[in-house]
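Removed: one protein chain of the complex. Kept in place: all other protein chains.
Letters are used for the chains, namely A, B and C, taken in the order the chains are written, and counting of residues starts over at 1 for each.
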């Protein structure tokens, strides 16, 4: 679960990381008031969306830049007015962009150097890795490609923990010496504590700025949390309601379904994450595009099937629904009854294609056929996918 | 630093350990009010002193028992009136006993079994050890002597941590099974978390009671903290003012001196803990008894020497003062000047014997001799100790 | 022959009195697996269905039943504790079905298992099965059929689909191992592939990978020098968008190494055929086997 920049700032601030003063605003007036309360300009106004590349982004309105510097509170208000309610398109948002409902207003300190700092889990080594670079403020993947030597890593033995001397070693490799060395190590140690204590999956500060040649400031931060660990961090889990930008995903979340919204036209309902991805892939092979990833899980009950149908049907892009179930522990006849119930109940206006395979699949098919509902079935996966793609083209 | 039972209860309660409801009172009326607020009797009234054996203790007034059961709030008030302001003598207090300024009033649950549980550092293995026994409510040293097999230990690898399965293993060895097993493990895990997170040096629950055959209660707890770690636990360090029972120790604490009050007649001032103990030992060999342990440390300045003198002289038992300094990094001439200053300033009414040895000891002796003060000196340690013992007998 | 488990494997089920634990313990028993013990702390002395004795601890279970593999259904908050308990008792194989374990807990768990003789499969996996001999997991047993193909997979139902297609095509399996969908887990693709390579009963290998991480690339390196057994690979998630978690905690593209394209490239570089459609897994495997014969 990723959080907005303004939420990340609050959480990092609790761990003593140096955050430029500021606040989040939902109206232009509020943005102006925040700027007025800050000591002095210049100020920065930043559109709050969950995607990177904001600085080089462009609003659908034509306004350029999701991050803008201002000298006066009046200018802050003006910029906030343009951003709020707008749709920002960046390299990471796709062409549809993201709505901007909040802006961050903060002091914009004089930056003398821009560094990169991040902590994440190295899956291969199965441990946290602390990553630093003297080349901050730019795309780190780009740095990694062009100049891999410029990226420094410290892997952490989870039994020994991360010690200040390791933070100093990283800081030194990032080119920090003299009076900057201990403050840099302090920032790194605090970020590591935050990472572990809050069960973050990613803690990226980019850029970490040196200001006035003597101290540090977190200019931008991208923070993600391990969903599996949210149960022990109720205060972080509470951020969730704010961060679901997609209405379909918000619904699915409430229903306890694993859903990711996509831009295609075939609504998918599958049991199992791997099978769900494979289902999306085969639709694509036959010229269709999935409207979503949806894993109803291994033990979905009729209620969840009904909810899943409702979510798929509420999506105006969906032109056909493809239900793909491999009955392992779940029995296909039970599933079939669930589908019949759900379809009778929700009365989808688009064609429904069902492939049932595995345990009791023949009984399941029989149940679907015996219903009076317009449910198309197929045994073979390829055939089923082709039927789904064709069905989507009908409407 | 050990804390009172009522303080230990509060701290353990914060970690979710099952503490019978109750409160601490400094007056009989307050004790009665606490009992009245509790659901029902019986109640227990417990004298708060920093020594064990209270149950079998006796007040100087003749009243018997520092832990008493009562049926009614009126009886609680009555017992509290007898205890408060009294002096309780137990096997651990010495004959002078300890003043009782507070009593704990708590519900006294119906106990079906009494167990023992403790966590401390095993110095030999250099790790925490969790100790449990089915034989609680009695002196554990006695159990260890008579029935060593009845005491169970789990040593904890500090890199791996203490896991619930280990707590269950201990609980099983303590004879806890069925519906008691998981609640017992929960208590043990919580006590371990408390131990580590609060830097305890000892966390002893004795007895840990089984009540109503289904849950646990911490009936008495003895908690000590690592003094070296108090800097990171300001809330625990704040307990300190409450727990210094000896006025001389309270003074020494303020002056930053390492002082332990004893019952002899020779006030000692020594640099270094080992030398200070050895000094006490040699006085004892010659028939004297130290009034205290006092280590002024390796870098004591004149100010501390003056304060140390003041504390020794304020002790009415002290009949002679023995200053014993080995000049290593400290130079004896500097020390001698400090002693001269301190003696001139504080004008002790008892004889002062000084042994200076090590760096510049001859210059130091000369300074003492040249002063007009009645300072007795000796080169040899045996001679010095004998002079100190003799001096104490003069007065 | 087979890998990891066979007819002599003696299994303890941790969390056997829970809903999933009891359900799947029975299904494993029905398949013929020697479930010799269950563990639920506080329920020691009871029995499951009058046949499987339940103990308070794995150590007790091991001492009294000689179990040598554990199947874990303990909820996420206690699963790592269950793993460490099993490892401490000296049991050599853990199959952990539990889903939703925090990644930092798994980091600690894996670190603690280092240097022990215990091997972990999972968590968040369907388990392991040697058809006709031993099923330790939640996969539907009846779709499997003994035979020459070893399957290793990061997925659950997709593996069932693959097994189904193989069995329908008449191709049996030596063992099937679901390594789990979490980013930090026990045995990896490569380790299982190496086991299959050494196993005389396994004549060919099917690898089912997906987006996220770089285990597929690490596994591919193996063929540069070692295995000559016919192998086919299917990879799920070619249409998955970057940065989104596709159900499995581990199925998320971060950086370029996590994409299907990067993984395909790695296998193609060592000459391993890629099955492009999930509908062609049975056919693809048959083709790989046939190619090896000629």
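The working rule: a contact is a pair of C-beta atoms (placed from the backbone, for glycine too) under 8 Å apart; a residue touches a chain by one contact, two chains touch by 3 or more.
Bear in mind the structure is a predicted one, so any value in this text is a computation, not a measurement.
Undergrad: As a test of the contact rule: which chains in view would the missing one touch?
TA: Missing chain, whole complex, touching shown chains: A, B.
Undergrad: So one chain is hidden, and I want to know which residue out of B:96, B:214 or B:281 touches that hidden chain in the complete assembly.
TA: Reading the full complex, the residue touching the unseen chain is B:281.
Undergrad: Quick one: say which of A:13, A:94, A:179 or A:287 touches the chain that got left out.
TA: The single option touching the absent chain is A:179.
Undergrad: From the listed residues A:168, A:233, A:307 or A:355, report the one that touches the chain absent from this view.
TA: Answering carefully, the residue with contact to the hidden chain is A:168.
Undergrad: With the missing chain put back, which residues of chain B would touch it? List them for me.
TA: That gives, for chain B, the contact residues 92, 121, 123-124, 126-128, 141, 157-159, 196, 199, 201, 226-229, 231-232, 258, 260, 262, 270-285, 289-290, 293, 295, 298, 326-329, 357-359, 380-382, 385.
Undergrad: Contact with the hidden chain only, please: which chain A residues?
TA: So the residues of chain A touching the missing chain come out as 160-161, 163-165, 168-169, 172, 177-182, 185.
The rule we apply is simple: only the chains that are shown with their structure count from here on.
Undergrad: Find the geometric centre of each of chain A and chain B from their Cα atoms only, then give the gap between the two centres in Å, rounded to an integer.
TA: Going by mean C-alpha positions, chain A sits 55 Å from chain B.
Undergrad: Chain A to chain C: how many Å between their CA centres?
TA: Comparing mean C-alpha positions, chain C is 29 Å from chain A.
Undergrad: Among the residues of chain B, which are close enough to touch at least two other chains?
TA: 160
Undergrad: Where in chain C do residues touch two or more of the other chains?
TA: Counting only residues that touch two or more other chains, chain C contributes 108, 112.
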